[in-house]
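Selected chains only, in their assembly positions.
Letters A, B and C name the chains as they come in the text, with residue numbers starting at 1 for each one.
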Amino acid sequence: MSLLKIAGLSHRFPGGTQALHGVDLAVARGEFLSILGPSGCGKSTLLRLIMGLEQPSAGALAWAGRRPEIGVVFQEPTLMPWASVLDNVALPLRLKGVARAERTRAAQAAIEQVGLSGFERAVPRELSGGMKMRVSIARAFSAKPDLLLMDEPFAALDEITRLRLDDELYALWARLGLTVLFVTHSVFESAYLSSRIVVMAPRPGHLVASHDTAHAAMGAAFRASADYAATCGRVSASLAAAMGQAA
Amino acid sequence: KDKVVFGTNWLAQAEHGGFYQAVADGTYEKYGLEVEIRMGGPQVNHSLLLAAGKIDFNMGGEGYGALNYVQNNIPVLAVASIFQKEPRVLIAHPDTGATDLASLKGRPIMLSKDAMQTFWLWLQHTQGYTDDQVRPYNFSPAPFMADPRMVMQGYLSSEPFTVQKAGVKPVVILLADYGYDTYSTTIEVKRDFVEKHPDVVQRFVDASIIGWKTYLHGDPAKANAAIKAANPEMDDEQLAYAIKVLNEHGIVESGDALTLGIGAMTDARWKSFFDGTVKVGIYPADLAFAKAYSLQFVNKGVGLK
Amino acid sequence: MSHAQRLAPLLVALVVLGAWEAMVRINDLPPYILPAPSVIAASLWNDRVILASSLLVTLQITLAALVTSAVTSLLLAVVFVQSRWIERSLYPYAVILQVTPIVAIAPLVLIYVEDPFAVMLVCATIVAFFPILSNTMFGLRSVDPGLEDLFRLQGAGRLQTLFLLRLPSALPHFLVGLRIAGGLALIGAVVAEFVSSTTAGGATGLAWRIIEAGQRLNVPRMFAALALIAVAGIAIFGLLTALSTLSLRRWHDSARRRQER
């Protein structure tokens, strides 16, 4: 059952840049969909259109029923500079009207999850780049959304932290049955996490390939599987093709 | 007892002395009035407040105020003129050849904004002064002190004293001595107030006249105390000087006042003043100037014993 | 901007003026308490020659004062942010200038400055300069620390940092200050005229028209002069806002076009 149907979506910025042209995409409920594509191909723009933060210049975007509750990790940390880590993470709960004690508890848990315990009272400018990004991730996790949109969330993290958070995210997805739209530049990460991978080509951005990656387990074992290697190979190939097309 | 509010045209000073006297020594009270005096100032427009009914009586400066009411169809009139001579003076530095108005021709003169449409026009018309003589005056004599050629406007009882204390014994020229015949320090009141409460008006005028009589010839101590309280810049020396010159020049008691009592006004004097203003172009000749005043409350010989 | 959005202010103005007119008529207020807009309009028309020439005088001083205060406060701001020492030592004098009542010092200025236009310019500039100074200093201070580091690292000189980094960063704040100063320069010009201009025969600004009309109890003309000041104020503000939007639109968040919700 598809949660979101995108048909013929195009977007042109006021400056004149045609960021997207004729994007067709159906997102199924409960799907973990990764989006890959070269820098500047329109991935962030596509997410912004889905979030309703930009209006498409052509095409349609239809939700099955009400738009679900969205958790988001933007490409930049986007934190309130005057608020502590705790307050930043608790923000979505606060906006939903969750009581203070309850939201502090949930925020603490999310902070723990991203490995920032002890920094609850710090303000953003006292954090490193990767730590800021993790605050943003904790914020998206804290409110337990139905749909999680993440724009290169782990790009600023070291590989070990990144693998750990990959696993956290995967567990969350598997446990809560949420839908995830995941922009990444890492073929390995996408192959490890996703149930489907789409690849975009630039100028104007459009979809060039979609790879299903049926898998139901994870962990180090999966990374050693032939399935995984095959997926990585296929995705890399279509990415290369997409970029060749652009050049 | 009737409560009334009286607005003056400046901070408390000796030129308002009679009114403060009547408050301080209980004269108004004796006449069944409870009077509150509100001080005016450089930017306070009590004329408008009177028109709006926010105060009951207003101290008019020169006669123009009353004519302005008529010109703008505002039902206010003058019911008494405490001063028979306007105490407006020009002062100049000594030993510069300044002796009379004619000798000031061509010299720079510091004039306030309101002078520009009143006595300055008269000076231009009668003395041939020209606009290039004008220098701005903001109620600080400092520029006058700094330039021996400078002439400035003033009030008989104030600026000459101030300047003298600062070390310049000025030449003082009283405009009234040269035919500047405006009434001054008038009592203004709304027409409907006159119609509804003629007795209150009468009592206010009479008590004020008594107050002035006492202030100029009796013991001004209480009034002076009230003035100093309202305006800490005043001191006894200044006040004594003011009373002295008011008396010496017959500012309050001269001309008609000698026979009709303080506050006297006549149709003839009003007409003469009005004709003068028409001549210099301030008012149109067809202005119903007689609506500007009423002789109903004065000329009764109050205070003449 | 939609058509309707352009019209809204005019509609509101019409409603305001209409209500005013109605209030005056229903309560039968005499013009010396509150003149009806129609009466003011009539006065505007009848006295148009006098008022227009007065407006011109006031506007001349206003513009001169605005330019002068923009230039001087920009320079001052640049000097002040050079070091906390300079700021702490000299800023107080700027504050003193701001809080000194013109009315009080005009006579002293008059002793030293002959030319009445110069006096008015000085007075109006004193009234207008402070918001530009404060806002520009805030802007010069709010530079992105990352960029500041970059400039330092690339060996930028003081002047280079000033022109390539600090001034562009401060531009939006300078423009906010300028918009505030626009109105202040106008009142400054009005007040300066009050206290310093010689009016006889020479050109007189709107201030004098207001005082004169007030003293002669010609309230409609007083309001006509006030209306001109108001319109001049709005026009200056509008022009400065347009200038601001034009110069910031491409990059600053405050000037971003936003979808209305």
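Assume a contact is a pair of C-beta atoms (placed from the backbone, for glycine too) under 8 Å apart; a residue touches a chain by one contact, two chains touch by 3 or more.
Quantities reported herein were computed from a predicted structural model and do not represent experimental measurements.
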{"item": "Assembly formula [one copy per chain kind displayed, counts for the whole file]", "value": "A x2, B x1, C x2"}
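Rule of thumb we're sticking to: only the chains that are shown with their structure count from here on.
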{"item": "Touch-based graph of the chains, sorted into line, ring, star, complete or other", "value": "other"}
{"item": "Centre-most chain, if every chain is reduced to its averaged C-alpha atoms", "value": "C"}
{"item": "Pair of chains with maximal C-beta contact number", "value": "B-C"}
{"item": "Chain located farthest away, centre of chain C as origin (C-alpha)", "value": "A"}
{"item": "Centre-to-centre distance between chain C and chain B (centres being mean Cα positions), rounded to whole Å", "value": "39"}
{"item": "Chain A and chain C: spacing of chain centres that average the CA atoms, whole Å", "value": "49"}
{"item": "Centroid spacing, where centroids are CA-atom means, of chain A and chain B in whole angstrom", "value": "85"}
{"item": "Overlap residues in chain C, where contacts from two or more other chains coincide", "value": "none"}
{"item": "Numbers and ranges of chain A residues touching at least 2 other chains", "value": "none"}
{"item": "Chain B residues within the chain C interface of the complex", "value": "45, 47-48, 51-52, 64, 68-69, 71-74, 111, 113-114, 116-117, 120, 131, 134-136, 138, 140, 142-143, 146"}
{"item": "In the complex, chain C residues that touch chain B", "value": "30-33, 103, 106-108, 110-111, 116, 194-202, 208, 211-212, 214-219"}
